[in-house]
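Left out: one protein chain. Kept in place: all the others.
Lettered A and B in written order, each chain numbered from 1.
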Amino acid sequence: MSTTTLADIVAALGGDLHGDGTAIIGHLAALEDADPTAIAFLSNPRYTSQLAQSQAGCVIVAPAVEAAARERGACIVTPNPYLYFARLTQWWRQRHPVRGTPGIHPSAVVDATAQVHPTASIGPLCVVEAGARIGADTVLTSRITIGYGCTVGERCIIHPGAVIGADGFGFAQEQGKWVKIEQLGNVRIGNDVEIGANTCIDRGALNDTVLEDGVKLDNLIQIAHNVQVGAHTAMAAFVGVSGSSTIGAHCTLAGGAGVSGHLNIVDGVHVSAHTVISRSVTKKGQYTGLYPFEEHREWERNAASLRQLNTLRTRIKTLEKELAALSSQLP
Amino acid sequence: MSTTTLADIVAALGGDLHGDGTAIIGHLAALEDADPTAIAFLSNPRYTSQLAQSQAGCVIVAPAVEAAARERGACIVTPNPYLYFARLTQWWRQRHPVRGTPGIHPSAVVDATAQVHPTASIGPLCVVEAGARIGADTVLTSRITIGYGCTVGERCIIHPGAVIGADGFGFAQEQGKWVKIEQLGNVRIGNDVEIGANTCIDRGALNDTVLEDGVKLDNLIQIAHNVQVGAHTAMAAFVGVSGSSTIGAHCTLAGGAGVSGHLNIVDGVHVSAHTVISRSVTKKGQYTGLYPFEEHREWERNAASLRQLNTLRTRIKTLEKELAALSSQLP
Partner (left out) sequence: MSTTTLADIVAALGGDLHGDGTAIIGHLAALEDADPTAIAFLSNPRYTSQLAQSQAGCVIVAPAVEAAARERGACIVTPNPYLYFARLTQWWRQRHPVRGTPGIHPSAVVDATAQVHPTASIGPLCVVEAGARIGADTVLTSRITIGYGCTVGERCIIHPGAVIGADGFGFAQEQGKWVKIEQLGNVRIGNDVEIGANTCIDRGALNDTVLEDGVKLDNLIQIAHNVQVGAHTAMAAFVGVSGSSTIGAHCTLAGGAGVSGHLNIVDGVHVSAHTVISRSVTKKGQYTGLYPFEEHREWERNAASLRQLNTLRTRIKTLEKELAALSSQLP
């Protein structure tokens, strides 16, 4: 692999280069860690003060900070430096490839009736069951199970340990015992979906569980049976979505958030970390329900009072009435 | 596989059929999605109003709604439609089998000293360590580890990625460093237990970790060392039970619930989602501890006040005293 110059980068990704195009770039780095062989970026204007100190060989910046950046040294000016940086990581990765050789690794167990696109990559020790379909350019990294009848679209990336199409969790009761409801649906995953390590997406009970195009799931997520996740929605680790809920498009769910079953959440809803959505959300916006942390001793006092909260409310009401009565007695 | 008629279903599962027994059923569906080739069910009386609109070829109903159902079209009348539906999914699945061919998949790594019942099914890429025992008709789907000395009963279903018998998390301290306590117990799992994808059940430190008959665990659950889970208890995704706690029979723990260590929870306890049980529970019933979500701005205000809650309580007490003193001064 040949060396990379600033001119190579701008030729591939655009942007206005100010500085020496023949300068060699050896790696990408954060602004504060960068040395003269590194290219860095400045996205958040809050960190503009760090610019002058950076040793980076080149910094990707927005037009608003071009003057300051040029004073420091080489820079690439582009409207959205963070997006440019993302494209740069992709271009860099393509020149240093690490995953996704097309074809099926000999250690993978792929059913004869599964349909795997020739450009898809099924990594070591994956299981692809009967009738599953894997689309073009999709990468199953390693140790992944795709259940029978499930579908994965094109250009998806699935990380190790993910389980697509285990049975949903459904039981009827008979005299205190659980009677299994066989899960007869599948999982359908759109294009450009990324699924994190050890994340689980259960098959539907009757209908399919569906992830639409562009959904991004972090590690250790649980998507229960019959859930539908709208396009370009992203979820962080430990998010759990209970059965038959529908999440809109362009939503974000932060780490540890939960959604109860049979709910409907509209497009553009943002759920804060460890917040449980326990009823449908009909209005876009940010929603939060998190006990704020404090020093343990403080928490002990406040949490004890929390158990009295309804009583305190009644005492306030009583005080208000008594005070009003008292006031009216006075001249 | 031959076609299925309503008469076939009633012959296998009972119930009173009202309608044409020769009608062909092609699939099972939810009431609102069903077409004339589908059989659906009505379990919750709240949805009775949906009955008339349903296009289902046949609906499974309770005696209370028989009249309305017969007016609409074919129906099967049975005391518990949801249970009937569960049995129907099982019968349907048996006719369209997808898992559990008896025997050991050639890609599985099974120790020579493990005892696997000939009717059990060990799926692709499973690991069964020394001395482990797997009972009759139990299914290990794929990519599961059963640790040395662990026991799984009969008719169990274990989903991909589950880890039975990893070391419990136990350490002593020596001058700020952790000294491992080797985990010398095993895991013992009863009959008719189902274990979800990527769920972990740790081996005991000295005694065994035990799941009794009929326990149902969803995906991504953590059962720590020496925990005992009583018969027919069910847990949803992300439930964590800490070390040495005992959970009674016929309990349910909703998603994200937690149980601290060394506690005792009696039979028939129901724990709400994301609720942490931090002391033993001696009385059956439902228990909850969840911060209710709201719009982020509202939450900010209320959460800030929560940190003042104990102070607010003191201020209310002061107000009460002062008001009483004032009252007593008046004629």
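FYI, a contact is a pair of C-beta atoms (placed from the backbone, for glycine too) under 8 Å apart; a residue touches a chain by one contact, two chains touch by 3 or more.
None of the values given here were measured: they were computed from a predicted structure.
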Residue among A:V10, A:A68, A:A136 or A:A234 touching the omitted chain: A:A234
Sole contact to the chain not displayed, among B:G19, B:P36 or B:G289: B:G289
For chain B, residues in touch with the removed chain: 107, 109, 125, 127, 129-130, 143, 145, 148, 161, 163, 166-167, 169, 171-174, 176-184, 198, 200, 202, 205-207, 220, 222, 224, 238, 240, 242, 256, 258, 260, 271-272, 274-278, 285-292, 294, 298, 301-302, 304-306, 308-309, 312, 315-316, 319, 322-323, 326, 329-330
Residues in chain A touching the chain absent from view: 27-30, 33, 80, 82-83, 85-87, 89-90, 92-93, 98-99, 105, 107, 123-125, 141-143, 157, 159-161, 192, 194, 196-198, 214, 216, 218-220, 232, 234, 236-238, 250, 255-256, 273-274, 290-296, 299-300, 303-304, 306-310, 312-313, 316, 319-320, 323, 326-327, 330
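As a working rule, only the chains that are shown with their structure count from here on.
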Angle of the C-alpha superposing rotation, chain A to chain B, to the nearest 5 degrees: 120
